[in-house]
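Some chains omitted; the rest stay in position.
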Amino acid sequence: MKKHLTQLIESKAFEWGIVAVIVINAIVLGLEITPRAAALMPFFSVIDKVAFFVFIAELVLKLFVYRTDYFKKGWNIFDFVIVLLTALPYLNIATLGNLTILRALRILRALRLMSVVPAFRQVIGTLAYSLSGVGAVGSVLFIAMYISSVLAAKLFGDIAPENFGTLGASLLSMFTIMTVEGWREIVDPVAKEFAFAYPFFVFYILGCAFVLFNLLITVLVSASEKQHREEILREEAATEAIEAKIEELQKTLNEYLSKKG
Amino acid sequence: MKKHLTQLIESKAFEWGIVAVIVINAIVLGLEITPRAAALMPFFSVIDKVAFFVFIAELVLKLFVYRTDYFKKGWNIFDFVIVLLTALPYLNIATLGNLTILRALRILRALRLMSVVPAFRQVIGTLAYSLSGVGAVGSVLFIAMYISSVLAAKLFGDIAPENFGTLGASLLSMFTIMTVEGWREIVDPVAKEFAFAYPFFVFYILGCAFVLFNLLITVLVSASEKQHREEILREEAATEAIEAKIEELQKTLNEYLSKKG
């Protein structure tokens, strides 16, 4: 029986079934907040519970079949956490306030699409890989933002307390200025008092843009690295193939000469 | 006669004539909404009808010459649909309300430039190719936006109903935040109630920007792929040419030795 279950779990049909349940569940959770679909609410509630049951059943089935091997794959742990986390709202142990948030978190089940669909799994893998490559550049950018924020808070905190009054407000303002959205509205009141505020923020914007340029390039270079390595291997193989043929020739000649000599 | 027609249709002059009619028609349709050119309206109307007649004549001619072969090319089907769709306003079968929209759609004829001018056809081909390459990354981005929208709607729907009250409003708000345009105006009212709204939306912006970065890189890598494949072929050809020459040498030597041996 276990063998049959394994076949079932690993079949394409099972995978697509789970995908369908995830998609339907995600659409239903979206429709729940569409006023025009309010009349269908009880129907949506039933579908959501069925979907929940399917996810629990899938989890139990996989745990039964794979046992502890189940937890050896990162994506399985991801699924496990998602399913258990979104199971919480059905237990009445939480307070009402938390329950709203917990119920809202049910939509996180749609994240399971990332683990179930191979194409998405690959995209997430690529994203994670390029994220790991930008760690250093990202940290430098964050440190620069932190220093600028503290500096701005100490210098401009008294003039514009709503934007630079606290560390949090200042960090948010500096992030907003980096996105360029409404930066003049933040900078103008400060610049009325401090003449050097304009050059300060203009250099900040240019600096952030330049670091982001380089971050893009770092991602790009690390993306082409794999292609590059494959090329090196291919070229080395070609060189070796040619050398092998020449060595064979040399050997033929040497053998003949030594026989003769 | 059919042979002469084929020659006519496939001549450069015919192609440029059609391009000229499309461009003149597009300019006239644009001038129709320029108040200063209102006096010329009857004149524009005549030109538009002449252009329409030219397109119908071209279509009939091509159908007569190529018969069913006409529909074997994708661009021909594109032309066919455009011409028929923009023929609708001249038939008085539609209601008045629709007629305004149908008349507006006449400008879609200018899209025929894409199918008629070879350089544009190539650009569209490149765009379609790179679009096909970003399908998976684009889907991941859309799923992330959908999950964020549902989450934001459930959490912030009561505080800011105009931005997060319905699924549609929430999706639009999340798209607007992704474009960074006026994001503080959307986020600030929410953040007054929920302290965690700022980190939520800042991570959303950073996440979207990072996925878009990777989308750009995916397009770029797929664009360089073709160049790359050509290079592989060229290198393989070079390697094979060298190997063939060495093998010839080996053969000469072997023949001599076997003759002698």
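Letters are used for the chains, namely A and B, taken in the order the chains are written, and counting of residues starts over at 1 for each.
Heads up, the rule we're going with is that contacts are C-beta pairs under 8 Å (C-beta built on N, C-alpha and C of every residue); 3 or more make two chains touch, one makes a residue touch a chain.
Computed from a predicted model, the values in this text were never measured in an experiment.
Student: Tell me how many copies the full complex contains, given that 2 of them appear here.
Tutor: Full complex: 4 copies of the single sequence.
Rule of thumb we're sticking to: only the chains that are shown with their structure count from here on.
Student: Through what angle, to the nearest 5 degrees, does chain A rotate to match chain B on its C-alpha atoms?
Tutor: The C-alpha superposition of chain A onto chain B needs 90 degrees.
Student: I'd like the Å distance between the centres of chain A and chain B, where a centre is the mean of that chain's Cα atoms.
Tutor: Between these chains, centre-to-centre, one finds 27 Å.
Student: Quick check on the complex: what are the chain B residues that touch chain A?
Tutor: Checking each residue of chain B against chain A gives 136-137, 139-140, 143, 146-147, 149-151, 153-155, 157, 165-168, 170, 180-184, 198, 202, 205, 210-211, 213-214, 216-218, 220-221, 224, 228, 232, 235-236, 239, 242-243, 246-247, 249-250, 253-254, 257.
Student: For the complex, give me every residue of chain A touching chain B.
Tutor: Those in contact with chain B are residues 26, 29-31, 33-35, 100-101, 103-105, 107-108, 110-111, 113-114, 119-120, 122-124, 126-127, 130-131, 168, 172, 175-176, 179-182, 215-216, 219-220, 223-224, 227, 231, 234-235, 238, 241-242, 245-246, 248-249, 252-253, 256.
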